[in-house]
Structures are given as structure tokens and as C-alpha cells.
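What you see is the complex with one protein chain gone and the rest in place.
In order of appearance the chains are A, B, C and D, and numbering begins at 1 in each one.
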């Protein structure tokens, strides 16, 4: 399943949790402009796979390669090209949406563009609430704060674990648009969702994970 | 919007959060066999409304009536007929699915039916994992544990806040079936979801909450 | 009876009542202060043991008594709030917290100043002193808890529970001198078999106590209005008052 | 549909034991956690000789105080997260909505807390007494005073823990709330031991502590329940 021009590739990833083999020799590859959806029922190992690809979890076997190098050997090059949004949004309840986002931006960019930040918040219907501590926001609003990073951080690879969770119809449309736009500009997107998602302009490839059987 | 045979009714509920009026004189009523979906964009106050109806949050104005009595005056009668599942599933990560469910059952029933419990876990594809601490389960599996209570606790009123979150296609179908079944048996269901949900056998009524404007 | 409570407990009525009354109480308190200080500092004879130093008593003792009195008021109104859901009672508790903490602080400081010449030390880990310090912490905890909980209604109820629970400390403060033999004066005025102090020293003390009480009442009434405006800012009666310029 | 007659009422005892057993299971789901408060107690007591110096006369004269203060701190430390996990995962909401008396559920949780934190500390205390040169005649009183005292601390502390449920870094606010309330316990407890060390009667102090346990048992569960209800309603 590896292709020659793959930028990100995983080779024979195997992950055990307890006595269960959650990932069994999973391989995949992703090249510029590609969208890849990881599909599988609840508990089939999608989150485990995405976390392993992002370098957050170590596989028991196999490796993840970024531009031909194992990501463990050159973490910071890989990570500076990666945006990972997982089940936990990474939004601090004590800070406002603006403060939350600014901290991430300042850590990754020398001088982030502030008008762009305000535009993004407006586009996500958070404009009125950008000075409110995030713990007061609704579930969907908190997720929107995290998702604003999609348009603020210019990186190549997006790894999104159920980005549509808790979002309303408008929110979903916004995310879908961003994903397609990103791929059109040559970026790569790896994501999961259980929702039927209309990707209009580009077709997503799918990686199918099957149900995990417990070996007993 | 109140009807004569309403079992649960809310009259002019008003809730302020900070300087924002999240619920502005919302009234609704629900009678036996009815399904009611609360609809509205992110942050429109759906969660606030459901928590208020369940008696978890106090409204600034207005009241919630159960069989004609204010729920604050006779909490335990109301609550013993209520199953509320919110954004947080109420599943302890240190306990197994079985232990989690048993604790809830034993608190509400003198002698719960254990075979029914195992059947429910099997139906939710948790059969193999019923002895695993819940913190090891995937997001969708944890939600399934909480949802198993739908078939285990014989109560009249279900209040479900985004019960379909994190569920896969099979899981969604299971929940939808349970909701329809419950209504057919004369139960009442109040729920929210952002997903297009095919209620095949019964039509859900809708309560529409509009976007919340901040008064500044 | 219930109707009566309802009328006199209604915010607009209390607001008007407080507005009309508070200046007079303030004046009366000032008057008593002047009289009490004159009696205490000029008229009362010097103590045969302590000389002139004892005169700090006229601030210390009323402040110490008030620190406990205000706490009891706070606890009782908290109980009323929890049991009958009377919002006004909670406003009284909220308005009392800061002034109560101030009285406690004053008692600690004046006690300390008094301790230096009489016991030869600013501070002693004696039971009454410590329990007064603990009372200060209770007040601070009450204020901190209220401000730490964001939803005002929840903050009010949480603080009320704390105030009620904390009231167990009041008898401990009062009886601490008897339970532990400590440096501090045993009760010489508030005892079952009558006071042991000379009458010319006691009268100014009670005048000062009256002054403190009235000052507390004055402060409470003023603060109550602020608290009520803040809470009812969205109601009709506040809007009407704002419109008529009658704040 | 009326399902009311289908569900026979649940006895209070069943509610209590269900919650008690559930919480014990969580507490001891890993052995190290079960032991933790005890180890903390031992560590704090052994810090003192390090901070103060090894003079045995000095140590034995401050011994009762040190053991008592350490016990109080160990209890406080373990109180911090008493309801936090349940609140975070939503279980607490479910208890509030269970339709059963919340004070019984609260009492069950306090009992688990005491079995996990208070009891081991009581059992360990004689050894630490010996370690700090307390006379052996003082050890029984040490044990009894800690037995009663830790019960009060569990009960009263749980109120504080419930009150600070939604406060972000509740730990220190908790200390601010609970310490003033536990000062009398500390004073009577340490005084009882000190009395025996100085060969006086300690019955009076112990009786007061016993009365405290009774009072706290009667009143605290209601307070905890009220505080939990407030905490749950004050937003997620």
C-alpha cells in the first residue's frame, strides 16, 4: 500500500493493549494533496492508529516515516509540519478563545497574524464570545475554538480524530470546506468520523480497520 | 404550547449566564408516548435547557412541572422516573462496564436482572470487554456503556443530550430503535443531536432554540 | 404572617427602607462613638494594675464581641436563606462578611497592641487568640469561596452552607479561656454571676458597644443596597429607580 | 404506561452498601493507591526530626503534636479529590438524579474515604509514637484519639471537599475551609495524648471527641448532600 511519492507512510504498525492486538500490521501512505479517512466501528483502533501516526503513542512494532525518515529520529521537523486534534480539544477552560489560540500560535510562529485570528473566530461564530473563558462555552463552541487552528497554522499534515463531534450543521460544513481546501493546496489530511460526510470536491481514500477481537 | 395531558411541562424557563440570556421564556410540554427533539445551533442553550428540565440546574425564572407538581417540591418522585444522560457519560474509568452499570442498577432497583445486563452488553458489542476497566475503552465504547442503561432501567422519561456522539453506524441504529420502542410503549423522550437521524416509525416533534445574542 | 414577610422582604421595600433609615443610624453611631470615647478616655479612672493602657479595651472588647456577633448574624441569615430560599437573607450574609472580617482583624490588632505592654509579647499561641485568628480564616474562607464559584446562585448557597457549618467555632472562641488555662483575661463582664469590673469602666464599654452595633447596622444597610442593585439589575424595580433617578 | 409498580422501593441500606462497595473497589483498584495516605503520614512525621534535629527530649515533647498535625495533613491531602473524579466523569450527576437520599450516598462515600485514609493511619500510629519516644502508656490514648478524630475530619472535610467541587485548584481553598473547622479536633486530640504523657486524665478530651463524632455523623451528611447539589448545578 506504499507509494513512491508518499510523504507520510506507516509500515506494519502493530499495537497491543493488554492481551488485545488493536493494530495488526497496519500500513498506509499519504502523499501531497491526499485525504485519507480511517474507517471502522467503535473500538476498532482508529484513535490508536492516529495517535501512533502523530508520534503520541509508540507502536509495539513497525514504524512511521515522514519524508523517508523515521519520525522518532527527527521529531521536531515532523511535528512542526503536523497539526493533531484528538478527542480532547486542547482548550483551557480558564482562558478565552483568543488567549487559547494565541498561545499555540506564538509557540509555532514568530509573529502570528492577529486579524486572521479574529476573522477565524468570526467565521466560526465565536466572534461575540472571544473574550469569555472557554469553560463557559457549549460543547460545540469549545470544539470550534480548537478547530480554528486549521486556518491559522500553516502546516502540511492534519491528523483529525472525529473533528465533527459536537458540531452543528454549519460547523460541519465549515470543517469539510477547510479539509477540501487544504487538500487542493497540496496539504494532507488524515481523519476519522462516524458521520456521513459529503466531500464534494475531492474524494477521500479510506483505510478500513476491522473489529478487534479479544484473544482469550 | 402546553397541552392538557402533559406529564412533563416547562413554563417560561429563563436562564441567565453572565450577561447573556441563554433561555428566554422557553415553554414546552411532553405527554405519554411523545418524542421531542430540541434543535438549535451550537451554543443555543440546548444543554442548559435539558439540565434545567432534569433539575440539575436551577432556572432564574419559570418552573418545571412533573405530573402537575413543581419538580423542586417533590424531587425524588420525579427523579425516580427519570433517566438523564448528558455530555459526560457518568462512567468511571476505574470500573468495568459491568461494575459501572451494576452500581446504578442497585441504587435504583431492589434486585436487578443480571441476565438482562449481560444481554444488553452483548447487544452493544461490549460483551468481550465487560471485564475491562472503562478507561481502556474507546470513546464510542464508553458511551455505549452509559447507553446500556436505556434498556436496564424501567423509567418513564428519558432526557438524552447528544446520545449519538462518538457512536458508529450500528450504535446509532441501536439508540434510534430504543427511542422508538420506548415511545411506543408510552414512554417519553427528550433529546438533542446534530446528526440527521432517521426516526422511522415515529415522528419527533421539535423545539427550536434560536441563536443566543450577547447583550453588551 | 406569610404575607407580612413577603411585603417586608420584598427588595423594593427593603431598598427604600434602607435608604431612608441608614443616614440616621450612621449619625447615631457617630454620636455614640464620640460619647463613648469621651467617657472611656477621659472620664473613666485609670486601672490600678495597668494604668492607662487598659483604655484600649474600649476598642478591643467591642470589636471582639462584634466579630462573633456578625458571624452569628451571617450564619442565621444563611440558614434562613437555605431553608426558606429567601434571597434577602443571603444578601444580608453577603453584606456582613467583609465588615465581620474587619472587626475580627481589628480585635486581633488591638489585642496584639494591648498584649505588648501587659504580657510582654505581640502574639501568643493561646487558645482565645488562636481561635480568633481561626475566625478570621473562616471569614476569609467564606469570602474566597463565594468569589471562587462563578455561578452567583451556586456561590451563594455554597457560602451559606459554609457559614452554617462554621458556627460551631463561636462557642469554642467564647469558652476557650475556661477550657484551656490561658494568658487571656477570663470573662469578666459576660459571666453568670455578674461582672467583676467597676461600673465606671463598664458604662463606657457598653456605650462603645452600642456605637459599634449601630455602625454595623449602618454599614449593613448601605452595603445591602449595593448588593441588591447588583443582583436585581435586570428587574423592573431597579429599572424604574434608574429611570426616576432615585438610586 | 406506568412503571412505578414494577420497581419495588430500594432500601436505604442497599443504597449505602452499593455506593460503599463501588467506591472501595475504585479506591483499591490499584494497591499503591490504597496505601498512599498512610505513606504520606509516615513521611511527614519523619520529616520533623530532619527539620528540627534529633534531640530526643525535644522530640518526645513535641511528639503528640507532630503526630496529630501530620494526621490532619494526611487526611486533608486525601480529601482533595474525594468527589472530583465522580464529578468529572458525570457519576455525581447521576447520584444527584438517582431519586435516592443524597445524604446516604454522601455518607457511604465518606465511609469509604475513612476506611481508605483514616483507618490505616490509626493502625500505624502506635509505631510512630514509639518512633518519637512517646511513653507506651500514651499509645492507647493516641490510637483512640486518632480513631475518633479522623472520623470527624473525614466527615467535616467532606463538606469542604463538596463545597470546592467546581473550584479550579480546589486543594488549597479546601485547606482554608477545613483547617479552621478541624482546629478543635486537633487541639483536643493532641491535648489528650499530651495529658497522658504528663500522667493526667485524658477522659474529658476523649469524651469531647466522641461527642464530636456523634454530632458530625448526624449533621455532616446533610451538609455534604446540600453542597454536592450546589456543586453539580453550578455548571460543568
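Heads up, the rule we're going with is that a contact is a pair of C-beta atoms (placed from the backbone, for glycine too) under 8 Å apart; a residue touches a chain by one contact, two chains touch by 3 or more.
Every value quoted in this text rests on a predicted model; they were computed, and no experiment measured them.
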| For the full complex, which residue in D:65, D:101, D:126 or D:215 touches the chain that was left out? | D:65
| query | Any idea which of A:37, A:141 or A:156 touches the chain not displayed? | reply | A:156
| message | If I consider the whole complex, including the chain that's not displayed, which of D:125, D:161, D:194 or D:234 touches that chain? | response | D:194
| remark: Per the touch rule stated above, subunit D touches the missing chain via residues 30, 32-33, 36-37, 39-40, 43-44, 47-48, 50-53, 58, 61-62, 64-66, 68-69, 72-73, 77-78, 80-81, 85, 88, 168-169, 171-173, 175-176, 179, 183, 186-187, 190, 194
| task | Kindly note down the residues of subunit C that lie in touch with the hidden chain. | result | 121-126, 130, 133, 137, 140, 144, 147-148, 182-183
| note | Logged for subunit A, residues touching the omitted partner chain are 32-33, 54-58, 75-82, 84, 86-95, 99, 103-104, 106-110, 133, 154-156, 185-187
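We take it that only the chains that are shown with their structure count from here on.
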| field | CA centroid of subunit A to CA centroid of subunit D, Å | value | 44
| Distance between the centres, which are taken as Cα means, of subunit C and subunit B, whole angstrom | 48
| task | Report the inter-chain centroid distance for subunit A and subunit B in whole angstrom, where each centroid is the mean of the CA atoms. | result | 30
| field | Residues of subunit C touching at least two other chains | value | 150, 153
| task | Mark out which residues of subunit B touch at least two other chains, giving numbers and ranges. | result | 58, 87
